[in-house]
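Apart from one protein chain that is not included, each protein chain of the complex appears where it belongs.
Chain naming follows the written order as A, B and C, and within any one chain the residues start at number 1.
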Amino acid sequence: MAAAVVRRGAAGWRRWHGRVMVCSRAMASKTPVGFIGLGNMGNPMAKNLVKHGYPVIAYDVFPEACKEFQDLGAQVTDSPADVAEKADRIITMLPSSPNAIEVYTGANGILKKVKKGSLLIDSSTIDPAVSKELAKAVEKMGAVFMDAPVSGGVGAARAGNLTFMVGGVEQEFDAAKELLTCMGSNVVYCGEVGTGQAAKICNNMLLAISMIGTAEAMNLGIRLGLDPKLLAKILNMSSGRCWSSDTYNPVPGVMEGVPSANNYQGGFGTTLMAKDLGLAQISATNTKTPVPLGSQAHQIYRMMCAKGYALKDFSAVFQFLREEETL
Amino acid sequence: MAAAVVRRGAAGWRRWHGRVMVCSRAMASKTPVGFIGLGNMGNPMAKNLVKHGYPVIAYDVFPEACKEFQDLGAQVTDSPADVAEKADRIITMLPSSPNAIEVYTGANGILKKVKKGSLLIDSSTIDPAVSKELAKAVEKMGAVFMDAPVSGGVGAARAGNLTFMVGGVEQEFDAAKELLTCMGSNVVYCGEVGTGQAAKICNNMLLAISMIGTAEAMNLGIRLGLDPKLLAKILNMSSGRCWSSDTYNPVPGVMEGVPSANNYQGGFGTTLMAKDLGLAQISATNTKTPVPLGSQAHQIYRMMCAKGYALKDFSAVFQFLREEETL
Amino acid sequence: MAAAVVRRGAAGWRRWHGRVMVCSRAMASKTPVGFIGLGNMGNPMAKNLVKHGYPVIAYDVFPEACKEFQDLGAQVTDSPADVAEKADRIITMLPSSPNAIEVYTGANGILKKVKKGSLLIDSSTIDPAVSKELAKAVEKMGAVFMDAPVSGGVGAARAGNLTFMVGGVEQEFDAAKELLTCMGSNVVYCGEVGTGQAAKICNNMLLAISMIGTAEAMNLGIRLGLDPKLLAKILNMSSGRCWSSDTYNPVPGVMEGVPSANNYQGGFGTTLMAKDLGLAQISATNTKTPVPLGSQAHQIYRMMCAKGYALKDFSAVFQFLREEETL
Partner (left out) sequence: MAAAVVRRGAAGWRRWHGRVMVCSRAMASKTPVGFIGLGNMGNPMAKNLVKHGYPVIAYDVFPEACKEFQDLGAQVTDSPADVAEKADRIITMLPSSPNAIEVYTGANGILKKVKKGSLLIDSSTIDPAVSKELAKAVEKMGAVFMDAPVSGGVGAARAGNLTFMVGGVEQEFDAAKELLTCMGSNVVYCGEVGTGQAAKICNNMLLAISMIGTAEAMNLGIRLGLDPKLLAKILNMSSGRCWSSDTYNPVPGVMEGVPSANNYQGGFGTTLMAKDLGLAQISATNTKTPVPLGSQAHQIYRMMCAKGYALKDFSAVFQFLREEETL
């Protein structure tokens, strides 16, 4: 607790207005923030921290990913342990559960040199059971762990309007929010450790199901003679309405400014959706929760990955289902 | 064509304001309208026609269903053929494809005595391929057929705010709309014959998929430690948002005024959803359209029907999936 | 009944040895047999009738399909009705339910000129509900209808060792068997009209499920480090054993003389399996029978058809699932 007080001391006098914190860019006394994982998402996120005036201590397994940050004035280190030695607030953004385990508990992991009272925020999307394990290990060292996976892609990361779903001890939420609001416009407290991951996984599972459902319904309707735009309009004023039908319609020609209008370029890749559905599947298996459509959605995105759709936006499931039989 | 002109003559001088037609209740000269099928839905629909001043010629296979209409001043007949003899505008509201085929083409069916130029509107939810067959048979007799299935349940039928999705020749749409606006607040033209059915089937298939998906996501989230209300809120501000999550949430305690708040009483019965999904399945099979989640949704509602859920609202799939394992 | 007696008179003196009838090729007095539908399957079937000494009255919508039979001494006619005029035993072999309906009840259909007491055997694979409808229509004309779909492909048709699954009145079975044994080595009586179709549909649905299951299990095992031949051996001595694993293994290199050993050429085409699964789906929908894996198998074969697998053997589902993800 004392640790929390000390840490929060740095941020204590700041004010909150509504959901969005006013980050005082001019503040000279900001303490350093560690950032581990400077990939497609981590790179723009860390840059936003820099923009908000935080001295960043950076690390990535690929040294070249750090170079850019060196130029921006960040301090580049040799290992997660080194980051932990130099910063008592660290954000991690890693591609998978094994990577997260390695970065936290590996031979040169954060826990080797983490300071008491440190705040460790993991924004990776991983198995919530792993988040809980990491939290236990972190807690044993007298530090605090929160899971804070993001919603929104590279564009939102650049624009600083990601959504963070945060799990962990509630009294530490404000301290986490101070940093996260520099990178996102929405920071939602979800409950104890792991619930951030849970919220993200559940949302993406429902998203995948609705998207495939929208693709099936649009495709069937078109084959039955309906005009796609008219069908989308009917669905959107009826009980079939969903984000996939009214905001991100998968049928080319129905909406503008969405991946389906651009040959399914950009957006949220099929391979990433398959990964999140795999996490949902593992969580469901571990909790003995039946997810008949969620597991089928997982299989469909898995098959799409093997049929050349891995890097296309996940709304390309329309195209996948649309293909005509040929003899 | 001449027939259409004659028929439209009766309605020609009326005015349209936006989408909703002003039905002139005082009009003395309204010609009779036939109504076949006075069940749960047909009964309040036909009553709304009576309320709007239309002389109704009624028929139902169960004579007792007609009695009430006799008291309301409607003329009750002995067969669909008799209805066709006495009215040149007929609405049919029947439970299934075979019933519709019988009522139109059976030994005492409408087509035995249909007058040239008659307008036959089928509001049953049936296989669009059957609608097309009926349309052909009707056309051969010099009459016009439109499919106009409804969205909205018994409550909406009583209140006169059903949605009609209408398929058929476009120049006949206004004539159909004159009658349908007496029973519904939304009358949407969908395209050629069968597209009304297609629109309804596609919407309900997507609805079923989204509902099961919502139930799965909510159930998984709860088992992973999330508060249901909070999870619903997160989904509804994210890409998982759908009508089933934001308007008709299947989890008891999340919303008021929906079937999940009332032990899944009322609403849209699981057995009816299973029927509509069966139609979607048949249409998909006939058009060789892959509907992997639609077919799985069909199977789930089919299993629920056999597990005691037939008459519960279709959002009870949450309860079905939620049950805990017991040894 | 008299008709049956008369007809059976021709075959009455013959003997049965076990399941296979001794067809008396030398018999001079054989009465003509009609054959409608001379496609991939019908062609070799009809030829086997000719070989067994039956005068064949032939018809096909494509006149060129009949030419070969003219050369063989068969009489070629202009319509199904003409066949019915000239033969009181007719076999039909058609691609789908609508074709069968047309050939029996169409403007120039069999029923226009069918003689009382005729025996009409439909070897098409169609919806059992359609078989029942046809049987009723045939019965009204005083004739007998049996459904007798086949198992076995073009090779078995040529070799005369198809399996026939026969539904219809039991006392007519022997008369049907007289003809069917000329074309198949196995003629099984299944029960009332429609049960022949039912047996075939159920077998093929289980076959499709087992084949996909075998492909999934083999693929997963291989990815987990097992040798395919060893895994097949283990499955085949264990409870996973099935026809698809021990007789028709879908993994190249495991068995010889099966389509998987020959780039999935020959065998039973994916598009045909998709068709049979569509029939199973329709029967299941109509009888409200849950078939969760059967419906999923249908969807998988449907998707394969659209991905270039339509003409490959249905065991190519292994290849379909095996493809690796590529970025």
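What to note about this one:
The definition used in the following text is that contacts are C-beta pairs under 8 Å (C-beta built on N, C-alpha and C of every residue); 3 or more make two chains touch, one makes a residue touch a chain.
Here the structure is a predicted model, which means the values were calculated and not measured.
For the chain that is not shown, the touched chains among those present are A, B, C, taking the whole complex. Of the candidate positions B:Asn108, B:Asn236 or B:Thr271, contact with the hidden chain is made by B:Thr271.
Of C:Thr181, C:Gln296 or C:Gln319, it is C:Gln296 that touches the chain left out of the display. Within the set C:Ala58, C:Met165 or C:Ala274, the residue that contacts the chain not displayed is C:Met165.
Touch with the chain that is not drawn comes from one residue among C:Ala74, C:Ala148 or C:Ala284, which is C:Ala284. Taking the complete complex into account, C:Thr214 is the one of C:Asn48, C:Thr77 or C:Thr214 that touches the chain left out. In the full complex, subunit B touches the hidden chain at residues 271, 296, 303, 305-308, 310-311, 320-321, 323-327.
By the touch criterion stated above, the residues of subunit C touching the omitted chain are 128, 151, 163, 165, 186, 188, 190-192, 194-195, 197-199, 201-207, 209-210, 212-214, 216-221, 223-227, 230-231, 234-235, 237-245, 247-248, 280, 283-284, 287-294, 296-297, 300, 321, 325. One chain of the complex is left out; on subunit A, the residues touching it are 274, 278, 281-282, 285, 288-292, 295-296, 298-300, 302-303, 305-306.
The rule is simple: only the chains that are shown with their structure count from here on.
Centroids of subunit A and subunit B (each the mean of its C-alpha atoms) stand 42 Å apart. For subunit A, residues that reach two or more other chains under the stated contact definition are 296, 321, 325.
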